[in-house]
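Here the structure is laid out as structure tokens; the discussion comes afterwards.
Yeah, one chain of the complex is gone here, protein chain that is, but the others are all in their spots.
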Amino acid sequence: MSLAYYPGCTLKTKAKNLEEPAIASLEVLGFKLEEIARWNCCGAVHSLADDDLIHQVAPVRNLIRAREQGKNELVTLCSFCFNTLKRANLLMKANAEKRNTINSFMDEEINYSGEVRVVHLLEVLRDEIGWEALAQKVKFPLRGLKVATYYGCTLLRPREVAIDSVENPIILHELVDALGATPVDFPESTRCCGSYQIIRDPGTISAYAWNILSSALSHGAEALVLSCPLCDYDLGQGQKELVKRRDEFKGMPLFYFTQLLALALGLEPQVCHFELNYGNPESLLREKNLLP
Amino acid sequence: MSAKAKKKSPTATKVKKEKEVPEVKPEVELIPVYVMGKRYEVPEGLTLMKAMEYAGYKFIRGCGCRGGTCGACGTVYRKPGNYKLQVALACQKTVEPDMHMAQIPFFPANRAQYEFAELTSAPEEVFKLYPELFRCVACNACTKACPQGIEVMDASSALKQGNIAEAALLSFECIQCGLCTSRCFGELAQYHMFQLARRIYGARILPRAEHLAEMIKAINEGKYDDILDELKHVKKDELQKLYQEREGEPVTAGEDWKTKDKTYL
Partner (left out) sequence: MSVTVSPKRLRSEFVRKVKELSGENIQLCYQCGMCSGVCPAAPDMDLSPRQVIELARLGMQEEITESKTAWICATCLACTVNCPRGFDLSKLMEAIRLLTLRKNVDHVRPEQIPPEERDDIPQIAMVSGLRKFTG
């Protein structure tokens, strides 16, 4: 079964380790992620100014691409892209005046009024495949791996885009469980990683990272699973600083959820591109005997 | 008043008349155009550039090859009652009635300084030199402003995605007129970025012609030295004979055609 797919710019270069295991895993599960043609950068953030319509054009254009290619659902892997595309979609559905202005500005494109549904891969795994069906396909359960389930911001906020409960999300918990690993809930699982602040003041990112990673550690986690390339970058860069400054902290391996998925489904580790990960996850996996 | 054919009246006496200068009816219509807001009447069928010259403008900038390839004569124009901004090359586009035009021969655009020899084919090279690339909002104003019909936004998008080859191929027809930059919301200098992409593509990504390298090696190793030496000492008419009787590849030859004399293969 084919799924219309929007990768986003980062997955094509820096976050190959999020995309490739996803494509491979979905094939095993009977799905084909098919990139929509002629997509452009979604703009990463949703513009919050009431009068700003030009910044809605980029995400809406991608939704138009999906629509004109006959798709009614668009799957994303990057949580930031998910958030921006979904918020733009909601705006086009809800606000007639803005919709008309945006449509008439993009006079070289077809008109669009929110016909495409934007979903994150986690929703596809939960709603279209189901945890039980997924657990049955697991060839190589990740026994003994204690993984902190980190959501970040963009999957759950604002309320209208949330893929799960805003206060007590369980979707990553359920995924990790289905893959045979041990999910570790911790209080800072929905705390922001610092996001784009890394370009203004990289020094502050290690404080954000410490809040999250120390909480995960103190609750017994030995690794962290996440879904957003910016969280990965911030927590990765942040922990490099922390390892230098704090003797007792040895770093924490960061995984994308798609990498754990691919491993558990019995795929070759090369498809996961662990060399791009922060925190040396391969050595942890070897220690736990989880590398085939 | 058209020149009337003079009919000789048989009874008319020969009277010396003043030579009538025939009034020439213009075969070409004059149409109104507006250059920087001022109205002129110019013959239809002229290019915008020739029309401006007809109107009395002398080009010392904004004019180059007059052949549609140098990018000097980027021009914007509008027609009354239509908000749409249109673009053209002044040397290529023909005037239309009521065109309101202005030239943009130059637009200040950021060009990064770099030593090309030090660049690799990694997309990060472009990101480092042109970080404003990330200010693109995919508004498509650049594509609408391109007189060459290039999908400028798609090429910028390709660069953002790290696909230098795609950006190079999409921007192949670029003549560096700068109109895209003049309209860019994010203040990017697309044509400079694309030129960098094409340079990287040509020098670092495009595969080399192996047979060319092999041929050069063979020449340098002296494979053809003897025959060239021989030919240098052949007399002119003998040389002509040799040339005319040479084994030529027939027009209908297939991929695997080879000469009968295989000495130099």
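Some notes on this structure:
Order as written gives the chain letters A and B; numbering starts at 1 within each chain.
Here is the rule we use: a residue touches a chain if its C-beta (ideal position, glycine included) is under 8 Å from a C-beta of that chain, and two chains touch if they have at least 3 such contacts.
Every value quoted in this text rests on a predicted model; they were computed, and no experiment measured them.
Checked against the full complex, the one of A:Val147, A:Ile198 or A:Leu242 touching the unshown chain is A:Ile198.
Considering the full assembly, A:Cys41 is the residue among A:Cys41, A:Leu122 or A:Cys272 that touches the omitted chain. On the side of chain A, the interface with the absent chain consists of residues 8-10, 13-15, 41, 43-45, 47-51, 55, 78, 80, 153, 156-159, 166, 190-192, 194-200, 202, 204, 207-208, 211, 229-230, 233, 237, using the contact rule stated above.
Contact residues of chain B toward the unshown chain are 124, 127-128, 131-132, 134-135, 160-162.
Just so we're on the same page, only the chains that are shown with their structure count from here on.
Here chain B touches chain A in the complex through residues 123, 136-140, 143-144, 153-154, 157, 160-163, 185, going by the rule given at the top. Considering their complex, residues 9, 12-13, 38-41, 43, 54-55, 57-58, 61, 106, 108 of chain A touch chain B.
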